[in-house]
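Got a structure here, written out as structure tokens. Questions coming.
As you look at this complex, bear in mind that one protein chain is not there, while each of the others sits in place.
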Amino acid sequence: MSININPSSNTVLQLANISLSFGGVKALTNISFDVREHEIRSIIGPNGAGKSSMLNVINGVYHPQAGDIYFRGEKRKQMNPAEAARQGIARTFQNIALFKGMTVLDNIMTGRNTQMKSGFISNAIWVGKARNEEELNRHKVEEVIDFLEIQHIRKTPVGKLPYGLQKRVELARALAAEPSLLLLDEPMAGMNVEEKQDMCRFILEVNQQYGVTIVLIEHDMGVVMDISDRVVVLDYGKKIGDGLPDEVKNNPEVISAYLGTNH
Amino acid sequence: MTKVVKTLTFPKLLLEHAKAIPKRPAYREKYLGIWQVTSWEDNLKEIKQLACGLASLGFKRGMNLAIIGDNRPKLYQAMVAAQCLGGIPVPLYQDAVAAEMIHVLNDAAISFAIVEDQEQVDKLLEIKDQAPVLSTIIYEDPKGLNDYVQSYLHSYKQIQLLGKTFSDEHPEFFITELEKGKATDLSVILYTSGTTGKPKGVAHTHQNFIRAGQNSSQFDHLNSEDNILAYLPMAWVGDHLFSFAQAMVSGLTVNCPESKETVMSDMREIGPSYYFAPPRIFESLLTQVTIRMEDAGTIKRKLFELAMEHAKKVGSDILDGKPIGLIDRLQYAFYNLTIYAPLRNALGMSKIRVAYTAGEAIGPDLFRFYRSIGVNLKQFYGQTETCAYVCLQPDGQVKYDSVGIAAPGIEIKLADTGEVLVKGVSVMDGYYQRPDATAESIDADGFFHTGDAGIIDKDGHLRIIDRAKDVGKMANGKLFAPKYIENKLKFFPFVKEAVVFGDAKEAIMTFINIDFEAIANWAERRHIAFAGYIDLASKPEVYKMIGECINKVNVDLADDPMLSHAQISRFLVLHKELDPDDDELTRTRKVRRGFIAEKYAPLLDALYSGKSEQFIETKVKFEDGRDGSISATVRIQDASTAMESV
Amino acid sequence: MQFFIEIVISGILSGLMYSLVALGFVLIFKASGVLNFAQGAMVYAAALAVVGFIDYGMPMWLAIIAAFIFMVIVGILTEKFVLGKLVNQPPITLFMATIGLSFFLDGLSPILFGSEVRPINLGIVDEPIQAMMDLTGIGISKLDLFSSGIIILLVILLALLFQFTKVGRALRAVADDHQAALSLGIPLENIWAIVWAIAGFVALVAGLLWGSRNGVQYALSLTALKALPVLILGGFTSVPGAIVGGIIIGVSEKLAEIYIPPVMQDAFGGNFGGIEGWFPYIFALLFLLVRPEGLFGEKHIDRV
Partner (left out) sequence: MLYREAGQFKTTYKSDSQIFPILQDRIGMALLLLVAVIGVPLFASEYWLNAILIPFLIFSLAALGLNFLTGYAGQLSLGSAAFMAVGAYATYNFQLRIEGIPFILSFILGGLSAAAVGILFGLPSLRIKGFYLAVATLAAQFFVVWCLTKFPWFSNNSSSGVISAQTLSLFGFAFDTPVSKYLLVLVIVAGLALLGKNLARSSTGRAWMAVRDMDVAAEVIGIPLMKTKLMAFAISSFYCGIAGALYAYCYLGSVEPDGFSLDLSFKILFMVIIGGVGSILGNFLGAAFILLLPIFLDIILPFISQLFHLPIPNSVVSHIQLMVFGSLIIFFLIVEPHGLARLWQITKEKLRLWPFPH
């Protein structure tokens, strides 16, 4: 996997006064924060605080009514998912969004689609270009499979896998795209301790070994405080805290927000 | 096939193959989803680069190179690389915990180590202070290691790059160093599993293993077309003979599985033509077969049973080429099409020409099963000190209770204690820096004392009954051969381990270790609920069933005039599985009877004092290395003995 | 002008007939999220049942009751043996199952009730109302008017049912949230069975009305195809949508029938009649491209 560094500034992503609402319901109100190159940036907050919506805004699944997004210095009102992907933003979803009808291998291969250029005609004829490209990308994918230690389920249909492994496969699919910015939506939700440890290990290695910038949503405070460089706290769609883990931990507003809900 | 030359070494064999069969695969390794092939010429290139790299780091003639990891081509290549420089590879058991490694590292004065991955690196770093000489660690798989800062850590790749530049500067270096090698140089140091005391380093010369390899290869006509699956510890003499010596001699292809979990499926993919496994593996395979067949439909199961009966009847005779009636042959052919062949296929044994087993006595039924479905399974005999090369079973004269005849170039005789003595090509140079120990085990006439008690039957086949020292006398002065009885017990699929006591005692007692998988399955089918290992082990039903097994053994013993007195009178089922990590078994899973006797003294006393149950608490080491203890009240039961048949 | 009005009115009236069939679709879709392609086949079956029972010697009223019972049974069996077995399957699968169901019914009902074309006589003749004719010169068939009346009545009836009965509330609840429906203490299966029964009743009414116009024949089964564009237009879940959509389709279709073919005739020559087969679809489709959520449907966002 290639390291993709933007020399111009070390702020990769800047969100300015983002507001988002569905019909009348306000999901996000006037939220601003930034993400720096190579950091692990966590977004925390009680359920329904708008964390997932935040990610959806970042990679363009939702389009905010107000506010601007600066990605790699480029200003835009909103992102478009496919374009975001082509620019190196990959993500996983809170409730797994794998392609149920396909094998693990194929699922991860779809992560390479943006890199695969051969048209449908050469695909149909198969020999030559398309095939070489297929093999090249298969090799890349196999590296990811090796990295995430899922060799043994390579050819299993994802539907048949236990939850923890599915999460891992989804991460694999995201990594296969060789992203520079990786959005993880509760990658450890519903995992047992062992699975969580593995997942932590992988996230850290992705971040350190391949220099991928990571925006992380996670409920497990222990994990968040351990691995993130900086933390944003949302509550009812508003930002109530932002800073280093320790700062956030001792922020009274945050504490009160969390006292209300049990996390 | 190469002639035996006084100067022949493994590196020189490498050169020969690289010249003679450059394009043939030397190694295959399942990696990134496919079998990555290393041809003999590439093999040479890789090894040359590594060797030169090691040299440039200061690895010199006479030094020892520790090798730790699962079976990987790069680690096998590392062995040859060391030998090219006149160094000596020292493979360690990769699943040993760090502490266990200290002794070997110091005993062999290891300064260089080539290891597989982060796991092994961490172990070495953990004990580096206790192994002062250790100065350089080279890892094959960089995963997770990139933020390790230690200056003495290098990746395999780096070293090979170093080697490239080095050999560019000194083009002649590699070949000259290689040529300096003599057949009488040490080629490897293998550490004994150490049933008793600290492991000793067994030092072998090139010619030891080359001759053992050549003779055995000729014995079974191995050639560069053959395939073997390398999945047993590299530190174990068997693997060194099969996956290294014989491979280097005959040029056969060594195939390395993707991971421990995938060995079975990888075996299926490769379909080796030459295969070794200790009895326990053949046993667990058979257990799986029986378990899986139990869920089959009635018709299929009936067919299977019929096929198995017919196989019992004529299978092994057909394999031994004995004359068989036409009808039987036709029947066999039919079953072969419908059952045997698919079964061999499912086990990945379709292409096997020769399969060996050794290390432990193998159950007759087990042994016959594989032969009868057309797998040419044979036994051999040997130990670390003899390159695992003493006796072999020739095709056509295979018996389950013998280990075959003296192998080419080997002379065997029995001491009057019944101990087996061996002399010949494969006998070690000596224990590494232990002349005392060497003197103990190799006598003036050059015979190595195996420590096994055996007898030689009428057609010259050797039959091992027990460890010589374990063949004790009972209080009444009659012969007591615990291992012999233990093996008989272990032939039952439900008995995983058995420990028999009775030396200098008036009665014979035994601990049983149940095979959890098999018995759990057995229990489920009888709707016997159980909470876990301990609970299951203490179930009356289980005791009843084990009791029956023991009775069978007693009946069996009664038939043998020499042993009819040595019947089991009482037994108990242990509440925990005997485990190498708790030192109850050796790494090669031999029971340490003495140690167990001490550790479970209360139970043993209870057996002899006639109690019907006994509480005990035992220390255990958990997988993650933590210490803990488990306790249970173990039931004890009398066994029904059989009348001596006159 | 007069002519135009006459067309519009007849359009409205025939549109209401479409609405009636569409209504059947909506009911089932609201309750169980199934697009019941067999609705047309049910109309056919119902009508056949009526004439069939009459042939067996029942009086009209009894035949109708018997037919209703028959439809209820069909509905319940469908719920039990088709949809009941397909829970948690993707909607498309359920849809295809109903296609299978429609084939099944199209095969079954003629076997039970005979396949030859027969009239239904509701005692209302299909002729213009004289008085109105004299007054405005606009001819409206009594039967059409009667039918429309029935349909409006039916809609009101359903509305009341949905508003003021426990079952109705359950039905509405189940439409937006199965859990909520369960909390009302009515098992889903029953609710669905009831819905199918109601749909069966609607089909019966449709069968009677259509049948009384152009006789009971296989063509009735194709009324489903009439209703589908109405559904795209009005949305699968909206009763008013079905009504309004039906009227829009009916009117636009009639107008198109009159005004488009001549234009094309001038352009290409030849006869371009019979556009009612496709016109509603293209019309609805174009409408949809402008307003994907349909007439009354609300925009929905994929939650991820």
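A, B and C label the chains in the order they appear, each numbered from 1.
To be clear about the criterion, a residue touches a chain if its C-beta (ideal position, glycine included) is under 8 Å from a C-beta of that chain, and two chains touch if they have at least 3 such contacts.
These numbers were taken from a predicted model, which means no experiment stands behind them.
Chemist: In the intact complex, which of the depicted chains does the undisplayed chain touch?
Modeler: Listed by label, the shown chains it touches are A, B, C.
Chemist: Of A:L13, A:A90 or A:I145, which one is in contact with the hidden chain?
Modeler: From the options A:L13, A:A90 or A:I145, the contact with the absent chain belongs to A:A90.
Chemist: Tell me which residue among B:L162, B:M349 or B:I636 touches the hidden chain in the full complex.
Modeler: Here the residue in touch with the unshown chain is B:M349.
Chemist: Which is it among C:A46, C:V72, C:A97 or C:I248 that touches the chain not included here?
Modeler: C:A97
Chemist: In the full complex, which bits of subunit A touch the chain not displayed? Write them out.
Modeler: Spelled out for subunit A, the touching residues are 59, 61, 81-82, 84-86, 90-91, 93, 97-102, 106, 109-114, 116, 118, 120, 123-126, 130-131, 133-135, 138-139, 173-174, 177.
Chemist: Which parts of subunit B face the unshown chain closely enough to count as touching?
Modeler: Counting over the whole complex, subunit B touches the hidden chain at residues 28, 33-37, 268-271, 289, 292-293, 295-297, 300, 303-304, 338-339, 341-346, 348-351.
Chemist: Identify the residues of subunit C touching the omitted chain, counting contacts across the whole complex.
Modeler: The list for subunit C reads 35, 82, 85-86, 89, 91-93, 95-97, 99-108, 110-111, 115, 225, 228-229, 231-232, 236, 268, 270-272, 274-275, 277-278, 281-282, 284-285, 288-289, 292, 302, 304.
Just so we're on the same page, only the chains that are shown with their structure count from here on.
Chemist: Could you say which chain's mean Cα position falls nearest to the mean Cα position of the entire protein shown?
Modeler: Central chain: A.
Chemist: With centres defined by CA atoms only, which chain is the most remote from subunit C?
Modeler: With centres defined by C-alpha atoms, farthest from subunit C sits B.
Chemist: List the centre-to-centre spacing of subunit A and subunit B in whole Å, with centres computed as mean CA coordinates.
Modeler: 47
Chemist: Using mean CA coordinates as chain centres, what's the subunit B-subunit C distance in Å?
Modeler: 77
Chemist: Can you list the residues of subunit B that touch 2 or more other chains?
Modeler: Answer for subunit B, listing residues that touch two or more other chains: there are none.
Chemist: By the touch rule stated above, which residues of subunit C touch at least two different other chains?
Modeler: Not one residue of subunit C touches more than one other chain, so the list is empty.
Chemist: Show which residues of subunit B lie in contact with subunit A when the two form their complex.
Modeler: Its residues touching subunit A are 31-33, 143-144, 146-147, 258-259, 261-262.
Chemist: Taking the touch rule as given, give the residues of subunit A at its contact with subunit B in the complex, in rising order.
Modeler: Result: residues 138-139, 142-143, 145-147, 151-152, 154, 201, 205, 208-209 of subunit A touch subunit B.
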